Each structure stands twice: as structure tokens, then as C-alpha cells.
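The complex appears here minus one protein chain, its other protein chains still in place.
What follows is chain A.
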């Protein structure tokens, strides 16, 4: 290092700014005089910096990608709702497909099968929960021009709901499958075993009286059984769930907690109808 005396160094440092300013003016004049000089210097600088920018390009692209993904993330909510709706529709198709499949299997087993007539149905609005003599029942509003019969079967968009037990002029009561008084003959779809679905007033009815030698398997689908001539065969009911205490229960397809519309099917079946409710009051005018 060159050793300078302190006054000289101070003088130099004081001088450096004016010298630099003069150099700046010089640069300006130089740039003005030779326009190509600046361009050449810029090219050299760009050449020097290009590897640096190239190294930077990768993370920059990553950041840009994340930013570009943001709207997509925001749209995910909408997408979810759409998918849920589609899932619902597909579940219905799945039920239809499974019913057709099992019917197909049946038909293959015995040819010359007499097909069932396509059932007619009416859709009615559920106007109130419970009421009446049953703990788990819903009241549905039926227009007077629709004739509802006792013994008709109610389904929601997913599966079996219950059976019409009482009919008024403008309303009907549907006994839900979860009611303690409900007994529904069902078929285990996989093993073709028969069983009884017995309501408990809880959200999941139990399975009882299944045929000997067949054990309801966890997750097995249940459909209604034609035994007893009360129900047509093959309406989707639910899936088997073994409870923690070792009791087979039924996870219903139908959302019995939030029924709003039910379809009333007339299969023309009577079977064992429930008796008229005891001490049923006369239909009041407001009904």
C-alpha cells in the first residue's frame, strides 16, 4: 500500500468528488459525441450479465408459476361444489348400474324371465317431521288430484325411505325405516341372503334374522326383498356396518335427517299393511 501523509490524503478525498463530477460531465460528452460507445458498453454488460440472469430465470419462472396457479387455487372451491354435485349424480347412476347388474345376474340364472312393469311414481314435498303415533315419520303434502294409497313406497333421490302408513285428503304420513315399528325385508346383494331390517329410532336400523350360514359382510349393499309381497325387489337401501358392540347395522343411502322431496312409488303391492292408527282423529278441516 502506498503510504501518503494525512494532509495529502485529506486533500485527495476532498478532491475526489469534484474530479468525479467532472468525469461525469466528461462521460456525458463522450456519450453524446459517440452514440455507439454506449451501445457497445451495454452489449458488453449484457454479455457479462446473461449467465447471471440465466441462473435467475429458473427461480423466477417458479415464482411466476406459483402466481399463475393462484387463480386455479381460488377456483378450487367452485370446482369442489361442481364435483360434489356430479358425485351425487354419479351415485344415482351407480345405484342404477348395480341394480341392473344384479338383475342381469338373476336373469342369466333363469332365462324366460317375466319383466316387471316400470313403476309409476309421484314426487311430493315433505312438510313436517315426526308427529302422529310414530317417532320416526314424516308428513308429506299431496295435492288432492293425486291418489296416494297406503302401502306405497317412498324413496328419496338416493334410496329407500319408508312406507306410506296413513293417508289423508291432502297429506300422507310416511313411516321411516328408522322407526322402531319398521320391519323391512332386505336382501344382501352379494350373498343373496335374506334378512330383516329393524328400526331402532336411532339413525341406523339393525339387521336381524338373517338366513343361517350367511353373515352380513361389512360394506355389503342391501336392497329390498320381494318376500312378503310388500316391496319390489332391488330398491337400494343401504350398506352393512358392524357396530363396535358387534351388531350389524345399516347405513342408509337415503338422507332421512334432511328429507325434502320424496318419490312415492306405486308398485301395486299390498302385502301386510299396517293397521289403521288406533283412535285416529277425524281429518280436521285445516288439514
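Throughout what follows, a residue touches a chain if its C-beta (ideal position, glycine included) is under 8 Å from a C-beta of that chain, and two chains touch if they have at least 3 such contacts; residues count from 1.
Note that in this section contacts and distances are computed from a predicted model.
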Pick, from "Rod shape-determining protein MreD", "ATP-binding protein", "ABC transporter permease" or "imidazole glycerol-phosphate synthase", the protein name that UniProt gives for the chain of this complex that is not shown.
"Rod shape-determining protein MreD"
Please identify which residue in A:45, A:76 or A:90 touches the non-displayed chain.
A:45
Residue of A:28, A:83 or A:229 in touch with the missing chain, whole complex considered
A:28
Chain A positions in touch with the non-displayed chain are 13, 16-17, 19-21, 23-32, 37-38, 41-42, 45, 49, 52-53, 56-57, 60
